[in-house]
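Just below is one structure, and these are the notes that go with it.
Every protein chain except one is present and positioned as in the full complex.
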Amino acid sequence: LRRGFPEVVYCEGKTPEQSAQILIRLAETGEGPVLGTRAGREVFDLVRRTHPSFEYEELSRMVFLRRGIGSPKGQVLVIAAGTSDLPVANEAVLTLELMGARVEQMIDVGVAGLHRLLGQLDRLYQARVLVVVAGMEGALPSVVAGLVDQPVIAVPTSVGYGSHLGGLTPLLSMLNSCSSGVGVVNIDNGFGAGYLAAMINRMGE
Amino acid sequence: LRRGFPEVVYCEGKTPEQSAQILIRLAETGEGPVLGTRAGREVFDLVRRTHPSFEYEELSRMVFLRRGIGSPKGQVLVIAAGTSDLPVANEAVLTLELMGARVEQMIDVGVAGLHRLLGQLDRLYQARVLVVVAGMEGALPSVVAGLVDQPVIAVPTSVGYGSHLGGLTPLLSMLNSCSSGVGVVNIDNGFGAGYLAAMINRMGE
Amino acid sequence: LRRGFPEVVYCEGKTPEQSAQILIRLAETGEGPVLGTRAGREVFDLVRRTHPSFEYEELSRMVFLRRGIGSPKGQVLVIAAGTSDLPVANEAVLTLELMGARVEQMIDVGVAGLHRLLGQLDRLYQARVLVVVAGMEGALPSVVAGLVDQPVIAVPTSVGYGSHLGGLTPLLSMLNSCSSGVGVVNIDNGFGAGYLAAMINRMGE
Amino acid sequence: LRRGFPEVVYCEGKTPEQSAQILIRLAETGEGPVLGTRAGREVFDLVRRTHPSFEYEELSRMVFLRRGIGSPKGQVLVIAAGTSDLPVANEAVLTLELMGARVEQMIDVGVAGLHRLLGQLDRLYQARVLVVVAGMEGALPSVVAGLVDQPVIAVPTSVGYGSHLGGLTPLLSMLNSCSSGVGVVNIDNGFGAGYLAAMINRMGE
Amino acid sequence: LRRGFPEVVYCEGKTPEQSAQILIRLAETGEGPVLGTRAGREVFDLVRRTHPSFEYEELSRMVFLRRGIGSPKGQVLVIAAGTSDLPVANEAVLTLELMGARVEQMIDVGVAGLHRLLGQLDRLYQARVLVVVAGMEGALPSVVAGLVDQPVIAVPTSVGYGSHLGGLTPLLSMLNSCSSGVGVVNIDNGFGAGYLAAMINRMGE
Amino acid sequence: LRRGFPEVVYCEGKTPEQSAQILIRLAETGEGPVLGTRAGREVFDLVRRTHPSFEYEELSRMVFLRRGIGSPKGQVLVIAAGTSDLPVANEAVLTLELMGARVEQMIDVGVAGLHRLLGQLDRLYQARVLVVVAGMEGALPSVVAGLVDQPVIAVPTSVGYGSHLGGLTPLLSMLNSCSSGVGVVNIDNGFGAGYLAAMINRMGE
Amino acid sequence: LRRGFPEVVYCEGKTPEQSAQILIRLAETGEGPVLGTRAGREVFDLVRRTHPSFEYEELSRMVFLRRGIGSPKGQVLVIAAGTSDLPVANEAVLTLELMGARVEQMIDVGVAGLHRLLGQLDRLYQARVLVVVAGMEGALPSVVAGLVDQPVIAVPTSVGYGSHLGGLTPLLSMLNSCSSGVGVVNIDNGFGAGYLAAMINRMGE
Partner (left out) sequence: LRRGFPEVVYCEGKTPEQSAQILIRLAETGEGPVLGTRAGREVFDLVRRTHPSFEYEELSRMVFLRRGIGSPKGQVLVIAAGTSDLPVANEAVLTLELMGARVEQMIDVGVAGLHRLLGQLDRLYQARVLVVVAGMEGALPSVVAGLVDQPVIAVPTSVGYGSHLGGLTPLLSMLNSCSSGVGVVNIDNGFGAGYLAAMINRMGE
C-alpha cells in the first residue's frame, strides 16, 4: 500500500510458526522489504527454509529481507549512550536502512563523559534527523537537542535498575526535556524511532 | 543564534515583571519573532507598554511579537479532538506560525464520532506533518497515523477526570500506539509539538 | 443455583490435583456446563481420566464440559484487535458459548488499519452486545462504541511492552473512553467479559 | 441519529457561554431530551433565559430538558453506599430517566452495615440491571453482584482520603471483583454508568 | 528476652546454610519455640539433621520447633477468602499456635458467596481477635469487621492478576475500609498478622 | 447496638446541615457518646444550638458529646513524632477517651532525636497498646515496636512534601516495618487508630 | 548541642504563633545562628517584634538570625538550572552561609544551552562540593558530575508540568545518574542539600 515502506510483523506474542507464515506470505505477495521485529532465532530458521535471502540480526532480534530499497538517501544519525543500548539502537538502524535512509552511528557518548560527544559535533550537524537512544537517567537527548537545530527522536531503554522502573525514568526524563525539538517513542521502541526518523529524513528529498 | 527560530520564554514560575523584562530585552536585541508561553495577562500588559506591537492570545495564554517571519511555507495540520483541547491546540498553531509554517486546523473530530474525521481525509493527506491533540483516552493520534503516511506529533492533554491522571492516560496511550510514525511530547505541551512540527515541515522545502 | 450459568473454577494458584478434584465434583453433582479457567494441561489430563467428555482449549487454557446448554441464543460479537489478543478473546468466546450465547468473531481489526473494521460494519450492527479485546493503547473499544448503539464490554490485554505497564495503559484508556456505552473488566479477563456479555445478551430474549 | 438517546454535552472545560450555546442549539434542532453534565449554575441561568423548560439538579450539576421520553420502561436499581456518593448516583439516575428507564434508588447500604442491604434483597432481585456507586474501599459492587444474577455496573467515587488516591482504590477494587457480572466505568462517571445501564435495560423490552 | 514469644528467622534472602545455622543456634540457646519463615525445604533438611524435632509446613514454607508453648489460650479465628490464600493463612495459624493461642480456621468464605460467611456468624462472635486473609479486591475484612465488635487484622495477598498489582489492590482496599476496627499488615504477611493477633489475644487473659 | 462504642459520623463530603441533623438525631435517640469527625466549625455551631453540651476540638475538627462513658480504663499511649502530627494524634486521643480508655500522650519524639524517646521508656512499657503517629519517613513505629512487647497501631500522616506523596511514603514504611507487632491504618486516620486501640485496650479488663 | 550547626525550625504545618514562639526561644537560649524554613511573612513579623535582628528572605521564605558564624570557610558552588529554581537554590545558599561556608552561585545554565556551563568550568573546579538544583528532566547534575571530581549534591525541584509529576521525574533522573559521585535529597529540599554540603565542605579544613 505505502510506497517505500517495509511490511512489518511484530513477532512478540506470536508463535514462531505464526510469525514465519506471515513473513513468508508478505515476501511472496510484495516486492519491497519485509521485516519481523522481536523475532527469536526459530522464526529466522523457519523463514529461511523457504526464503534463503532473509537475514537475521542477533542483538535486535530482527528477521528481514533487503529488497527493492534503492540507494540510501539523506542522512540520519543514530546515537547510543552506552553499549548496553545497542540492541535498541540496532533496531532503529536496520529499520532506517530498510526504509531507504543513509544511516550513521555514534556509540558510548553518554553524558558522564561529555567530551566524547562534544568532540564529534560535526557529525551531529550533518544529520537531517537524529535518533538518540539512552537508558539510565535518559539525559542524552536533552543535551543533543540543545546542540543541534534538527529534529531529535528520543528512545528510552530499559537499561538500568532500582528506581529506573524498567525504563519509565528515562522516558519521563525525555518527555520533560528542557530542550525543544524532541519527540519521544515508547521504551525500547527502536523500530518506532527508526520508522519516524525515516519518514522525516525522506522529506528532505 | 538559530535562523528562523523564535526567541521563547517559558513564563510559568516567573513573576510577571521577570517575564516582561526578558521579553522586552529579546524584542530589543533580536530581529525575529519573540514568544512568551504560559503568560498571564499581566505579562502582556507590562510588555505592551514598551512594545505596543506585542499581541496576546487568551486561550493559550501566549504573548508574542510577529516579526521577521516571511510568508508561510509548507503545510501543517493541527487536529484537536474536542473544544476543550483548544488551548493546547492554539499553542501549537501560534508556535508554528511564528516559525514560518502554513497551518490548518481541524476541531472536534474525536474518535467517538469517526465520520467527522473520515469525511475530511483529503485535508489529512495534504499536510506534510500533523499535530494531533487529544485528552480523554488519547486514541485520536493512533487513528490518524493509521490513515496517513506522514509524521504525526501527538500531544496528550490534561482534559479528563478520575483515572485520567492529569493526562498520564492519553500520554501512555499515545506512547503505545499500534500505528507507526508517531512521536509524543509532554502533556499539554502545544508549544513543543508546534516547534518539532515546524522543524519537520521546514525540511520539505 | 443459578439457572443457565456454568459452574466455574479459577485454577490459577491451585495445584492441578485441587483443580481437577473440584471440577470432577462439579461434573458429578450438577447437570449444566462446567468450566475451569487458567488451567494447565495437567488439569485436563487429570480430569479426563474420570470424565472423558471434558475438552481443552490450548490458547486460553480452558478445561470445560459442554453439557445442558441448549441451542445458542441472541448474538454476541467478540472483536480482537490483533492475533496476540486471541488467548483472551477465546476465553470470552468459550465462556459465552457455555452460557448459551450465539457468538461471532472478528480478528485483526486494530485502529492502525481502520478500513478492516469499517468494511464490516454490518456485522457490528447485528450484535446485541460486543466484547472488544485490545492491548497496546487500547483504542479499539472507543472506536467501536462510537460506531454502534449497543453495549460494549472492553477487555484490556497485557500485550505490549515498556510503558504499557502490563496492560494498565489500555485499561486506563478504556476507562477514559470518549464514547458512551462502555463497561470495562480487568486486564486479560476474557472470562469476566464473556460472562457479563452473556448476561446482557440473555435479556434480549 | 440514535433513537431514544439524549443529546449530551460535557460542560467541564467549556466556558458557560460555550456550553449554553451548544445546549440551546441542541434544544432547537432536536426533539428528544437534552442533557448537560458537570454544568455550573451559570450554564443553567444562561440556558433558561431562552428555554425556560430546562431544569437543574444541584447535587450532580446537571442541566437538562425532559422531552420526548415516553413512559419509563423496565427497572434499574441505583445503589449508593453512602450519602457522600449521592452526587454521582444522581447523575446516573437522571441519565437513566432521560433515556426512558424506570429507576429505583437505595442509599446508605455500605458493607460496614450489611443488614441494611440484606434486608432489601427483594428490591435487588426485581431490577434488570443494577448500578452500584461506592467510594472508600469500593467493596459494595462485589457484595451486590454476589447476591444477584443480573448485570452490575460499578461506579467508583472520589469519596475518601489518604491512600484512597482520588478514587483509584475503589476503581481497582471493582476491577478485581471476585464476583462475576461486573462492568466498571471511570471514577465519578455516573453519566457513563447510567447510559450503559439504560442500554442494557432497554434490551429487556 | 520476650517471655512467650518465639525466636524468629526470616529466611528469604539468606542461604539455606545461613538460615539453618541461625535456627540451630536459637534451638540450642533458648527453651521456647523457634520459627523460620519463608524457608525452603533445604533449610528444613539441614536443620533436622541436628535437631530431629523440627517440623516443616509445606504450603507456608515454615520450619519450626514446637517447644515450651503450654496449652492454647483464648481464641483467634483465621479466615481465608479462598483456597489460594491458604499459604498466607497457614503462616498466620502456625505463628499463632507457636505463640500460645487457640486457633480456629474458616476457609472459602469470599464475598462472592456471602451466605457461607453469614451461616457461621457464631464462630465469628466467639473469637477474641480475627485475622482475615484475602486477595482479589480484598473486600472480606470490611464485611467481617462490619459484623463483629472485635479487632480485625487484615492481610492482603498477592493472589490475583492484571490491575491487582501484586496485592496492592487489596492492600489499599483494606486500608480504606469503611468498617472500624481494622489494622492492616503487609501483602502476604501472615506471620506479621499472626504475631499481632497473638499479642492482642493474650491481653484477654 | 454496640455497647460502649460511640455513634460516629464522618462529616467530610456532607453539608454542615446534613452532618448536624444526623448528629442531633443520634444525640436524641441514644444514651452514649456521639462523635462527628472531620467537621467544620459550622457543624458545631449548628449542633450546639439544639444541644449545648456538645464540644468542639479545633485541631482535629471533632464535634462530640461526652456522655455515658464511665471512668477511664486501662492505659493507651498516643505518641506523635512532631507538633505537625498533633491534629491526627488528637483525633486518636479523643476517640479513645470517648470509648472509655485512659490515655497518655507523648509528643515531639521523632527518630531524629532519639534520646527524647529513650528517656521515657517507662511510659512506653506501662501502656497496654500504643498508637504511634508519624509523617516524614514514618520510622517511629518501627523504633517503638522494637522497644516494647505490646501491640502498636501505626498512623501515617500527610505531613511532608515532595516524594512524601501525601503520606504514601510513611504508610509504605510502616507496612514494611522490620519490627513485629505493628498494625497500620490509613493516612491521617487518627479516628481509626483510636478505635482499634480502644478495642484492644478493653480486652485487658 | 552540635557546634557550628544552626538551630532549625521547619515552619510548614505549624501556626505562625507556634513557629515564632520556638524561634524566639531558640534565639534566647542559644548563641549561634537560628533558622526557620518554609516560613510565611507572618512568622517574620511576629519574630522581629521581639528580636529585630532576625532577617527574612522572600523567595525561599526563610526567617533567620545571622549570629556567631565566623568568617566563611572553604568553597561551595550552588548551581541552578533556571530562574524558576531560584527559591530552592536560595534555600541552599542561606543554609550554607549560616553553617559557615563560603558560597558561590551560578544560574541559568541548563543543559539546553550547554555552552553557558562549559564556559565557566574553572568555577566548577574551584568548589569543594557542588549543589546542583534542577527541575524539568533533571539532567544537569549528571552533566556537572561528569565534569568534576568533587561530590555533587543533587536537588530536584517541582518546576515543570504534566508528566513532571511534581518533581518525581527529575528526582528519579538524578537517582539514576550515569555519573558517579552524586547524592540526592528530596524534591525542593534546598535546606537538606545545603546542610549536607556544609558538612562536607567543613571536612576540607
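Chains: A, B, C, D, E, F and G, in written order; residue numbering restarts at 1 for each.
The rule is simple: a residue touches a chain if its C-beta (ideal position, glycine included) is under 8 Å from a C-beta of that chain, and two chains touch if they have at least 3 such contacts.
Just so it is clear, the model here is predicted, and its values are computed rather than measured.
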{"item": "Residue, one of G:65, G:78, G:92 or G:184, that touches the chain absent here", "value": "G:184"}
{"item": "Residue, one of E:74, E:167, E:181 or E:194, that touches the chain absent here", "value": "E:167"}
{"item": "Residues of chain A (touch criterion as defined above) contacting the omitted chain", "value": "83-84, 159, 161-164"}
{"item": "Residues belonging to chain G that touch the chain removed from view", "value": "2, 5, 8, 128, 149-151, 153, 171, 175-176, 180-186, 191-192, 195-196, 199-200, 203-204"}
{"item": "For chain E, residues in touch with the removed chain", "value": "12-14, 18, 156, 158, 166-168, 171, 186-189"}
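Going forward, only the chains that are shown with their structure count from here on.
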{"item": "Label of the chain whose CA centroid is most distant from the centroid of chain E", "value": "B"}
{"item": "Centre distance in Å when chain B and chain D are each reduced to the mean of their C-alpha atoms", "value": "36"}
{"item": "Per-residue overlap in chain D, given as positions that touch at least 2 other chains", "value": "162-164, 168, 171, 175-176, 180, 186"}
{"item": "Every chain pair in contact, whichever chains are involved", "value": "A-B, A-C, A-G, B-C, B-D, B-G, C-D, C-E, D-E, D-F, E-F, F-G"}
